[in-house]
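Shown here is a partial selection of chains from the complex, left in place.
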Amino acid sequence: MQQYEITLPPFKRGFHIITEKILNHIPKLPKTGIAHVFIKHTSAGITINEAADPTVLQDFDVSFDKLIPENQPHYIHTLEGSDDMPAHIKSSLVGSSLSIPITNHKLNLGTWQGIYLCEFRNSGGFRDIVVTIY
Amino acid sequence: MQQYEITLPPFKRGFHIITEKILNHIPKLPKTGIAHVFIKHTSAGITINEAADPTVLQDFDVSFDKLIPENQPHYIHTLEGSDDMPAHIKSSLVGSSLSIPITNHKLNLGTWQGIYLCEFRNSGGFRDIVVTIY
């Protein structure tokens, strides 16, 4: 079992493909295993989705804003800005960890799959990720 | 650690219980462990939910269509059909992998729990699943 802590530079609010950024931090994957990717934040998430067409990322962004809108009258937790509470909810919808099978020393992703960093804050800053390979 | 790649035949758009279909591909579960189930697609997902009453599956289907509707004016990624972009978003909401504890050589699911294949495309075709037991 190997573990790597990765700090990603700030991303713009939205969805970003980070598959290569993560793989660049891992020396060599075992023949068979699981890669576990965990984000140590509550206003950003990670998910797997389509990595070929950049418009998918844009549609994700607008769709999540419509699904969990800002400035809802029922929000009590508003001190950190109108983007904060929606960011918490969105991050629980996509989740904070991924487990991906490793087969023949590679992530066994489907043809179109990539890892998304979902930055739900306007200025989320650096984001810490823990990768555990087993 | 054992790994099995399973190809499921095409399912109709909607939610389908596949617990037995997956177990049929695995010779024997270890005494204690984790079963990791991963779907290699970005327009279908897997989740765990109620496996006793088939009307739950129907209610899931309609509810997800209402949650992430087709033909939204903000969608840019529309070339692959009106069901495609909603399918991507829905698949990130339910997720693309499951980890289930194994206890006494069996999946330690609750009484009502089963594994759902969530087919979000009208014609999704065959779906590849990777099961890793450890």
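Lettered A and B in written order, each chain numbered from 1.
By definition in this document, contacts are C-beta pairs under 8 Å (C-beta built on N, C-alpha and C of every residue); 3 or more make two chains touch, one makes a residue touch a chain.
No experiment lies behind these values; they were computed from the predicted model shown.
Here 2 copies of the chain are placed, and the complete complex recorded in this file has 3 of them.
One rule holds for everything that comes next: only the chains that are shown with their structure count from here on.
The geometric centre of subunit A is 20 Å away from that of subunit B, both derived from CA atoms. Interface of subunit A with subunit B (complex): residues 32-34, 47-50, 53, 55-56, 58-60, 62-64, 66-67, 93-95, 98-101, 103, 108-113, 116, 134. Across the complex, subunit A is touched by residues 1, 3, 5, 36, 38-43, 67-68, 72, 74-77, 85, 88-89, 91-93, 95-97, 99, 128, 130, 132, 134 of subunit B.
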